[in-house]
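With one protein chain held back, the other chains of the complex are shown just where they sit.
Up next, chain A:
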Amino acid sequence: MLQTDMVHGSSENQTTSTEAITEDEILLQDQQLKRIEDEQKSAPLVGDKCSLFSLVALYDPDTSSAFFSKANELTEVYSDIRFIRGDGNCFYRAVLVGLVEIMLADKEKLRKFITSSKEWTEKLVKLGFPDWTCTDFCEFFIEFLQNIYDGKDNADAVFKNLNDDNTANYLLMFFRLITSGHLKENAAHYEPFIGEGLTLAQYCETEIEAMWKESDHLAIIALVKATNIRLRIEYMDRSEAPNGGWHHNLPDGNDDASFVPDITLLYRPGHYDLIYKKPAVAS
């Protein structure tokens, strides 16, 4: 797992080794973490939609020619990008925003998603998540959707909420819970992919349910299944893609010809942003 997407929930609790770390080193580490965190915070949680050329502009054609040319190539197919803050939640946040955009435009899909979110509430409790707290996250999420459905919140209000830490954290936690829920529900299927002698429950606890923890491939598959979306991930770097290709369609097994993604993410090492296809033009 790439670690550029800097994460730490509570740095003071996360010292993993006590050997040979001096107080100065800890202090230095804390300062570094603080700096990274401040840097993260200078970016909004969810950026405005902007031209994909702003991605191209990030790369120097001489010093990062590979990324520069790939970014250019992407502009042939995609028109816009929405930058997501790199805080370890970016995958979940990007999918959340992508889904919300779909639901803002399609009331029927919104209705269906409200129904499935309610089903998830029951399922999660059945899977053994503590009833009271878990239900709170679910109800908060459902209310957020219901307010869109009832016309109480328009797109502006929704994006304001998505950019508010408190609200967004609750929504993201729901996504983490259903991701974990999907894995647990299908434990027999996913258990073999979990390494290092961890049980699936332990994996979920440390990798999925913990906020500001980056997603790995298993988390991605599980959230895609849990939310029932079709997701395409475009890679900036061919070596990062699972099959050596430039993009990956999820759920697995979808070939390009028939696949119409609901949401497309751009993966740059350790980070996900949302990208949007150019509107189809009659040739």
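In this section, a contact is a pair of C-beta atoms (placed from the backbone, for glycine too) under 8 Å apart; a residue touches a chain by one contact, two chains touch by 3 or more; residues count from 1.
Keep this in mind: contacts and distances are computed from a predicted model.
Only one of "Ras-related protein Rab-27A", "UBIQUITIN_CONJUGAT_2 domain-containing protein", "NADH-ubiquinone oxidoreductase chain 2" or "Multifunctional methyltransferase subunit TRM112-like B" fits the UniProt record of the hidden chain, and that name is "UBIQUITIN_CONJUGAT_2 domain-containing protein". Set against the missing chain, the residues A:Phe91, A:Trp120 or A:Phe137 yield one that touches it, A:Phe137. The hidden chain makes contact, of the residues A:Lys70, A:Arg85 or A:Lys184, with A:Lys184. Note on the undisplayed chain: of the listed residues A:Asp106, A:Glu143, A:Asp165 or A:Asp252, the one touching it is A:Asp165. Residues of chain A in touch with the missing chain: 9-10, 12-19, 21, 26, 34, 37-38, 127-130, 132-134, 136-137, 165-166, 169-170, 173, 177, 184, 187, 197-199, 201-202, 205-207, 209-213.
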